[in-house]
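Some notes on the structure that comes next.
Of the protein chains in this complex, one is absent; all others appear in place.
To keep things simple, chains are lettered A and B as they appear, and every chain counts its residues starting from 1.
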Amino acid sequence: MTIRLVFAFICSLIFLSGCSLQLKPSAVEDVALVSLIGIDYEDENNMSVTLAVPQYSSSAGKKNQVYNNQASMINEAIVNISSQADKEIKFNGLRVVLFNEEFAKSGRMWEVVEHFYRNPVVSGNVYVVIVKDSAEELLRGEYPDKPSIVSYLTALLKPKPNIMNSPITTIHNFMYAHSNPVLDVKVPYLEDKGDFIEISGTGLFNKDKLEEVYSREKARIIQLLSGEKRLPAVKIQLSENGEEREEVVIDLITSEVDYSSNKNVDHPLLDISVKLKGSVYEYRGEKDLLNSKDFSLLEEEISKITEQQVEQVINELLEKKIDPIGFSENFRMYYHGEWTEEKSREVLGNLEYTVSTDMQILATGTLR
Amino acid sequence: MGLIKILGKILEKKVPVQNVKTQPVKKINKSNQISIGAIKQALDGVEDVQYKPVRTSEGLVTLIYYASFVDPVVLHERVVKPILQRQETVIHASEKMEDHELNRVINLITTGHTIIYLHKPALFYAIETFSAKNRPIQRTETESSVIGPQDSFTESLNMNLSLIKRRITNAELKNKDYIIGAETNTKISVLYLEHLVNKDDLACVKKKIEEIDYAGFLDIAVLKQLMEDHPISPFPQYNMTVRPDMAMHYLLDGRIVVLMDNSQSVVICPTTFFELFVPTEDYYNRWTTVTLLRALRFFGFFVTIILTPTYISALTYHPELLPFELLLNLQESRDRVPFPPVIEVLFIELIIEILREAGSRMPTKIGSTIGIVGGIVIGTAAVEAGLISNILVVLVAVSALLSFLPSNFLMSNTSRFIRYAFILSAGTFGMYGQVIALAWLFIHLLNLTSLGKPYLAPVIPRKWTDLLDSIIRFPMRFLRYKKGISALKNKRVSPLDEE
């Protein structure tokens, strides 16, 4: 009996593969795997959708095919574009979705992201970014010394320590933050500078809409408070009076942030303790770093300045009642019952906090 | 299901060996009465039979023998010279034939004996004079190893027996001889260590051999296929080797070794799937090296059947699996290829098969030329011509090389066959088809038995100590247990018959 089944299996494979060849499944060279999608604001109902499909060099002069169409819904635009494309458009290989600032401010961004989030063929690691002016221009842009916009953008956004000043937001992260009552969305903010693209800051959302764009400096604090472990090197201005400047560049090896709340939703109180460990890259100033007294003084000064920066950022956030960090999560943990967005805003409104920072310098490099 | 049943019936009718009844050897002489006339009649038309009259002091003697089997020098030394000196000595050394034993006499002549016919008092004696030339013991080319004994079996049963018996000088090493093959009367010998072997296995082997009714055996490989539990399976279910040390290794574990005259290989049964990947050199190397090599061979087997099918399913159904840079490369090289990936892969796999087949029949010098022509010219030219993509050439080459890793040649052939099933299923259903085919492969392996023992034994161990000698080969001092498959206590699997 086993024999028959083995035989039947082989037979059916042969017969069925005959069928499949008639169906002609489209092989990899017949599909246009969209890598980048740019979405621009057209008017209140319409958006302009731009697709970038990477193209191998030998077949055409340009490295990418770029298609553009306007529609009110994303799928509509894609269907329209399909009639222009020489190949079958597929989203299996999507890597980055770009939105322009205006569109992000219009409050429809999450609908588009959710559309991709629901699509089973789209990967979860698709990056979401906001572009300053126009996503289409960025996609059509010429970057002569870069391989192609597709590899350039994906390589640029790949998480690595030296860009960790801004968050890396994937579709999942976006939906996670958007659907999380204690969190607001934060998305990296890109600027097209002609020959290159720069991650110039972080866009902070209030509910559905982009509210604020923070510079890299401030965004770094948000990253620090969000619990990012490895942050890039940072310059800290210790003092400045005329020509006499004291500044230090520190490579942060690890950073840790710890929250402890008083578990009281009505009178929320949060203790934030930040622990930084790093080594000094560069130092300009009067202190003798071999002297242990001066050394600990430096540590203290850095902690103080960081503390000020943190307090300043938190105050700003509380004032605007946006919370990309998730302060209220520390209260939700101890709250029984349904936690809503209003509760989070309420907590943010009443929040009192204390910050303590501790800077530890591990090494001063190989030179004095 | 109807179709399956019909197909199955057709298959089943053809398979069982017992149905192919050949006629028993025709009776040469009904009376079976021995006489020189009767012998001459029986051997009529056999040109190399010699009737050599020798006149001795005691009367006329005729020697009857096959010239092709008996070396004249041997005949002279052993028969003619002593018979001329003193007839008695030869008569004592030979066996007297009874009057009615004509068939036996004919048989003895055809196996290289010399019949001594004393005209007075008309008596027949047979004496062993087989002295046809044998191939000397040489190194093996198919299972060569750097370390370890270099001798290999030859085509002579006696020499093969001596090669094993000189390694195990122990009276417990028994051998039971059979004559099989209705036309060829081939001699085989079943060899085992009496105190180690599983008696049921032995009985099973003996029964299988006795039941076999087949006209002639070209090689022991024919016998092996007839003895297997699942004749239709693509997998070899007994191990085959030309190395005496391997035969010895398994004898010591309690396996049964079957030798056949005129056949260089010997069959080892029962065996497991994993053992077909293990050459004896594994026991001569350091355990670290061996562990590495075993993992390579064992997983190589699965990689070789999965590699090119994965190419098909990734390109046809799941392009998102591929890393971006690789995808661009593939698109570029696939762009000029006119076929879908399945045809492309089948095309290049077939070319590899053709190359291998063409090379295997040729003398070594021409064979290597064919390799160069095939590998370099066809490979690069096909890519240049846009018939196949360059990445596929790499994959196919790797999987072809991997398919030669198992130490058992039959296993490497099997892997090549199975690959085609995987290629077709990947072409039909992509990754899903591949996993379904993999499931099929594993169920098939799980259901296979070798002499009633589970074939996939060390993967699902029969004994925990089997794991000491599986993919990780522990240092030698740990390997002192018998394998589960050759355990003395009889534990058979019988998947089909639980009810």
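In this section, a residue touches a chain if its C-beta (ideal position, glycine included) is under 8 Å from a C-beta of that chain, and two chains touch if they have at least 3 such contacts.
The rule is short, and it goes like this: contacts and distances are computed from a predicted model.
Student: Could you check which of "2-isopropylmalate synthase", "Spore germination protein (Amino acid permease)", "Xanthine dehydrogenase YagR molybdenum-binding subunit" or "Thiolase domain-containing protein" matches the UniProt name for the chain that's left out?
Tutor: UniProt lists the chain that is not shown as "Spore germination protein (Amino acid permease)".
Student: Out of A:65, A:80, A:123 or A:151, which residue would touch the omitted chain in the full complex?
Tutor: A:123
Student: Write down which of B:54, B:209, B:446 or B:487 is the residue touching the left-out chain.
Tutor: B:446
Student: Using the definition of touch stated at the top, determine which of B:324, B:347, B:404 or B:481 touches the missing chain.
Tutor: B:324
Student: Which one touches the absent chain: B:263, B:425 or B:486?
Tutor: Only one of B:263, B:425 or B:486 touches the chain omitted from view, namely B:425.
Student: Of the residues A:87, A:172 or A:230, which one touches the chain left out of the display?
Tutor: In the complete complex, the chain left out is touched by residue A:172.
Student: If you put the missing chain back, which residues of chain B would it touch?
Tutor: Spelled out for chain B, the touching residues are 1, 317-318, 320-324, 425, 428-436, 438-440, 442-444, 446-447, 452, 459-460, 492-499.
Student: Can you name the residues of chain A that touch the chain not displayed here?
Tutor: For chain A, the residues touching the absent chain are 1-2, 5-6, 8-9, 12-13, 16, 19-20, 23, 93, 120-121, 123-125, 172-173, 175-176, 179-180, 326, 329-330, 333-337.
In this section, only the chains that are shown with their structure count from here on.
Student: In whole angstrom, what separates the CA-based centres of chain A and chain B?
Tutor: Computed value for the inter-centroid distance: 63 Å.
Student: Note which residues of chain A are touching chain B in the complex, please.
Tutor: Residues 1-11, 13-14, 16-17, 19-21, 24-29, 31, 33, 35, 54, 56-59, 90, 92-93, 95, 121, 123, 150-151, 154.
Student: How about chain B: which of its residues touch chain A in the complex?
Tutor: 3-5, 7-8, 11-12, 15, 230, 232-233, 314-320, 322, 324-325, 327-332, 334-335, 337, 340-343, 421, 424-425, 427-428, 437, 440, 444, 447, 496
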